[in-house]
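Only a single protein chain was left out; the remaining protein chains are all shown in position.
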Amino acid sequence: MKDMLTPYVTDDGRQIGETLMDMRNITLRFGGVEAIKDISFNIQEGEIRAIIGPNGAGKSSMLNVISGFYNPQEGEVWFRGKKRPPMKPFQVARLGIARTFQNIALFEGMSVLDNVMTGRLNHMNAGLFSQALWKGRAEREETENREAVERVIDFLEIQAIRKTPVGRLPYGLKKRVELARALAAEPKLLLLDEPMAGMNVEEKEDMSRFILDVNDEFGTTIALIEHDMGVVMDLSDRVIVMDYGRKIGDGTPDEVRNNQEVIDAYLGVAHD
Amino acid sequence: MSADFLYGIEVIINGLMAGVLYALVALGFVLIFKASGIFNYAQGVMALFAALTLVGIMEGEVPFSHLINAVFGTEIHHFGWEVPALLAILLTLVVMIFFAWAVQHFVFRHLVGQEPIILFMATIGLAYFLEGVGDLMWGSDIKTLALGLPQGGSLWVEDITSGLGGDDFYGFFIDKLDMVATVVAIVLVTGLILFAQYTKQGRAMRAVADDHQAALSVGISLNFIWVLVWSLAGLVALVAGVMWGAKSGVQFSLSLIALKALPVLMLGGFTSIPGAIVGGLIIGVGEKLFEYMIGPMVGGATENWFAYVLALIFLVFRPQGLFGEKIIERV
Partner (left out) sequence: MLYREAGDFKTSYQEDSQTFPIAFDRYRYWAVLAFAFLVVPFVINDYWANAILVPFLIYAIAAIGLNILTGYCGQVSLGTGGFMAVGAYACYKLMTSFPDVSIVIHIILSGGITAAVGAAFGLPSLRIKGFYLAVATLAAQFFLVWLFNKVSWFYNYSASGQINAPERTVFGVPVTGPNTEAWAQYLICLVFVTVCAIIARNLTRGSLGRTWMSIRDMDIAAEIIGVNPLKAKLTAFAVSSFFIGIAGALFFAVYLGAVEVGEAFGIQKSFLVLFMIIIGGLGSIFGSFAGAAFLVVLPVVLKLIGVDLLGWPTDLVAHFQLVIVGALIMFFLIKEPHGLAQLWRLAKEKLRLWPFPY
């Protein structure tokens, strides 16, 4: 087993860097229910990290902790070498963490272009007056960010639906637009919550390719939740397995595949 | 005991009785909201419409007489008979049930699944529509509701309480009509709670309130339940309209009781029957006391906004209201 905390080069030649995100002894409770019990793991720069586990294992809660939507009762979140104090989600986003949602959370009343442009809101700081007059900084920013957004649109091959209202798009395309919106933010860490849920084989292949390309070309670190084991094992560098809020496995896909506890969780051995 | 203190108590008693009426109107809101997610702004206009209809039927007025006269140049106004109060109330109820059906059939059936705020705005439209229809049917002049309910202060209460204070205290002044209204409201509220708890329709109503899909899957007719709750709201509106109408005449301002009920709901939570009752009492007492103690310092008429500001401040600290369930946001 490779030492995961030091930089290394993967078999396909990608450079994996230092620790980007370090979750230390995270515990999250809702009332009396412990959704996450004392979990620690890290995400290294440049890797694709998967979180798997049966339904209700606490995967989405974990993603929500990373994105700042829930603040854990115990434990520390370290991001880029600094301890992250409890924050509002929008502040976390400004640190460079973007995400997609399990149930698509696009802005249905806006066009694809406007949706993706919202991903760049944190790159735009023109003042109220400049915006009101559409002069100076506001106009310049609009154009610069539009160029950045168009690059993402090209990358994800959604040029043709640029001006279409999101509400009219089919499911698979919506998922892609959501990815575009997250990418437009140029995140350090990209969180994908079941990016392939409800897709057919062809769409899954497309999405897998996009995820790999994003990781490869932009060097974006990715953490994803996915139920399709084939996809997870193919895509990810390391996998965390969760069950009933606990971490029961962590390692390369091969290690996880052969972990007895993981096999039990998936095949349904009775819990005490 | 000092007279000021006793007058303060009188204010509280009157506030409680006003509060019961607020609670009654608020209950109409809660019923519809629980079953259909519609926040029915038209509740107040429904009360006005019910009261107008009751007066019209009792006095044997010809519906739409102004319109008919204007179009055909006729001079009709009354059928020339008078309908006994009890029968008139029953007929009004029939009208309200027909209204419930019409509202469901023509409007809200087409808005199923829309966002709550859209439904809310639709009910504002409904309020305008119904107000217009009420005026067209019965005219917009102020009417008196002669149901023979007792009026004026209760001498009996005044007599037995006058001994409590010194020379400058003359006993509690309590309106007899308010006392009747309080009793009626308590009976109605109890009846509605029993209905919701122990009858088949009541259970179905609560099932729908809990989960539309699940209710459908066990064979409950959503349409029927919605017509039912609108009818019940019509009944509540009728009672509220009668009480308020008997007090200050049947006129447009009667529809403004809806505006009184809104802060009650914010305080009590939109889905809670006990919340509506407690909220109504708090607001009734609160606004009367505030007007009594602070009102003179700031020029009076604080009742117009006190309830709203109280509810607003309260909500900022507890957005789900007194009895509402805690809102957990999820993605």
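Order as written gives the chain letters A and B; numbering starts at 1 within each chain.
Assume contacts are C-beta pairs under 8 Å (C-beta built on N, C-alpha and C of every residue); 3 or more make two chains touch, one makes a residue touch a chain.
Bear in mind the structure is a predicted one, so any value in this text is a computation, not a measurement.
Enquirer: Can you work out which residue in B:Ile118, B:Val183 or B:Ala214 touches the chain that's missing from view?
Expert: B:Ile118
Enquirer: Based on the whole complex, identify which of A:Gly109, A:Gly198 or A:Gly219 touches the chain you can't see.
Expert: Of all options in A:Gly109, A:Gly198 or A:Gly219, contact with the hidden chain holds for A:Gly109.
Enquirer: Which residue, B:Val20, B:Ala35, B:Ala127 or B:Leu177, contacts the hidden chain when the whole complex is considered?
Expert: B:Ala127
Enquirer: Can you list where chain B touches the absent chain?
Expert: 39, 66-67, 70, 107, 110-111, 114, 116-118, 120-122, 124-133, 135-136, 140, 259, 262-263, 265-266, 298-302, 304-305, 308-309, 311-312, 315-316, 319, 329, 331
Enquirer: Just checking the interface: what residues of chain A touch the absent partner chain?
Expert: Per the touch rule, chain A residues meeting the hidden chain are 67-69, 88-90, 93-94, 98-99, 101, 105-110, 114, 117-122, 124, 126, 128, 131-134, 138-139, 141-143, 145-147, 150, 181-182, 185.
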